[in-house]
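With one protein chain removed, the remaining protein chains of the complex are shown where they sit.
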Amino acid sequence: MPIVDFRLRPPSRGFLATKIYANAANRDRYTRRLGFEPAASVQAQSMPLLLQEMDAAGITRGIVVGRTTATLGSVPNEDVAAIVAENAGRFIGIGSADTTDRRRAVAMIEECRRLGLAMVNLEPGVMEPPLHADDRRLYPIYAHCEDTGMPLVIMAGGGAGPDITYTAPAHMDRMLADFPKLTVICSHGGWPWVQEMVSVAFRRPNLYLCPDMYLIDLPGMDDYLRAANSFLAEQLLFGTAYPFCPLGPYVERFMQLDIKVPAREMILWRNADRLLDLSLA
Amino acid sequence: MPIVDFRLRPPSRGFLATKIYANAANRDRYTRRLGFEPAASVQAQSMPLLLQEMDAAGITRGIVVGRTTATLGSVPNEDVAAIVAENAGRFIGIGSADTTDRRRAVAMIEECRRLGLAMVNLEPGVMEPPLHADDRRLYPIYAHCEDTGMPLVIMAGGGAGPDITYTAPAHMDRMLADFPKLTVICSHGGWPWVQEMVSVAFRRPNLYLCPDMYLIDLPGMDDYLRAANSFLAEQLLFGTAYPFCPLGPYVERFMQLDIKVPAREMILWRNADRLLDLSLA
Partner (left out) sequence: MPIVDFRLRPPSRGFLATKIYANAANRDRYTRRLGFEPAASVQAQSMPLLLQEMDAAGITRGIVVGRTTATLGSVPNEDVAAIVAENAGRFIGIGSADTTDRRRAVAMIEECRRLGLAMVNLEPGVMEPPLHADDRRLYPIYAHCEDTGMPLVIMAGGGAGPDITYTAPAHMDRMLADFPKLTVICSHGGWPWVQEMVSVAFRRPNLYLCPDMYLIDLPGMDDYLRAANSFLAEQLLFGTAYPFCPLGPYVERFMQLDIKVPAREMILWRNADRLLDLSLA
């Protein structure tokens, strides 16, 4: 069975300058709070080790999610494309855009398209100024993506924003209603607003949740699982949030979750396959 | 043991023109997402079949909840009264009122009273314009109901409103505090805001929750059950949300829930008996 990791940032190129690699102490503290030990590939910042860990964990494809942020660092879209090109068949690239300037955002989205990147990641909560997902200043960007068929990843969950209103599901609920043909993947799955975010996915078929590092052994897990076993199976995505979680141990704990087999397959690869046209089936 | 279904919309008269019957595909999609198959009586739009299904499921009384909405259709109060009259002893009628005009609302509430309807259903979130439950424009209507002893059903949960702020429990919390003698039944039980809505019921004895279609196998279920087994037993009501859920299968799944016997009896009929003066005991 293939496994597609929908949130994986390799120790390569521009990623090494972003906070998740540049501030190792902070990152490792997160890792340990989640009950994991940091991966060897993370500590060594080694791509060969990462590829070995992917093989060992059974992760067949890693979705490399770029970023353009004020507080967590930025990765040029060209770097994401280069990482994909340098490791043929292992990674799919998602670029990013600057949410503080609509013209620059559109230019970067088109750059992503030219570079063959599959989606664009926006992190409006960690820009300067931070924006809620339904801020009117983002609407020209959303309109462009809906009109040109570019799916978005939006980080709304965990520490995404100066306070927890930036992850409150009402903001995403509103923008999803206003752009019904825009496909949106929510990184961090709207955690901690699990009951509410799951209900937004219930009413918005264009929303996908990737709870990633906030799925396992945290409050709200039972609500994710209950939804996974009923209506949400087609809208959930597997993600390790690497380098935060080590691949093998994360997969191992995921496999122990009480998720029925058909839902498990959808989460591990079928939904990603459909979204990204990976021809894995 | 009697069972009172606090949310049942029969395939009869004005209901057939509302969205839950007129848009069968949408309704059946909901039904299946909740893990049920559509009932035969729903597919055939047959009152005799519904009465048979009520008998088979042990549902002794159905509360027929009318509606006046902009987006989901409307049922004249006279139709609700006629359904009650045509099926002696099987149904209790709840009328509805237009929340966009306070004078018209009061006239409709008085019409409900004349027609012998037990309560009035308001759905301010799905009117045009949509209103939050504590909107000042609703306060004259609430005042009239409190002053004349007319209990209200308010739909606040599920898809009730253009975004999930319309089901956020703070709105109902405020209005319940401002009208402490007004009895309010919340259809859809404030889902998905289960932890918060249950706490509103904890502090507001004039609030009853009917989680109906959002109770079973959805995120938040454990919180409803935990509350059912402690302080909330006297404020919870059983409802199938028919035609969304088929009666027999819903009752069957409800009976498997981990709810202690005294609480179960309160939820299935004792609370409704007390609220509606049904003399079932």
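Letters A and B name the chains as they come in the text, with residue numbers starting at 1 for each one.
Heads up, the rule we're going with is that a residue touches a chain if its C-beta (ideal position, glycine included) is under 8 Å from a C-beta of that chain, and two chains touch if they have at least 3 such contacts.
The structure presented is a predicted model; accordingly, all values stated were derived computationally and were not measured.
Of the listed residues B:18, B:52, B:100 or B:199, which contacts the missing chain in the full complex?
Missing-chain contact among the listed residues: B:199.
Touching the absent chain in the whole complex: find that residue among B:227, B:247, B:263 or B:276.
For the chain that is not drawn, the touching residue is B:227.
Out of B:123, B:173, B:212 or B:273, which touches the unshown chain?
In the full complex, the listed residue that touches the missing chain is B:173.
Among A:86, A:147, A:217 or A:258, which residue is in contact with the omitted chain in the full complex?
From the options A:86, A:147, A:217 or A:258, the contact with the absent chain belongs to A:217.
In the complete complex, the non-displayed chain touches which residues of chain B?
169-170, 173-174, 177, 194-196, 198-200, 202-203, 222-224, 226-227, 229-231
Footprint of the hidden chain on chain A, which residues?
Spelled out for chain A, the touching residues are 33-35, 158-159, 162-165, 168, 191-195, 217-222.
Following the convention adopted for this analysis, only the chains that are shown with their structure count from here on.
What whole-number Å value describes the gap between the mean CA coordinates of chain A and chain B?
Chain A and chain B have C-alpha centres separated by 38 Å.
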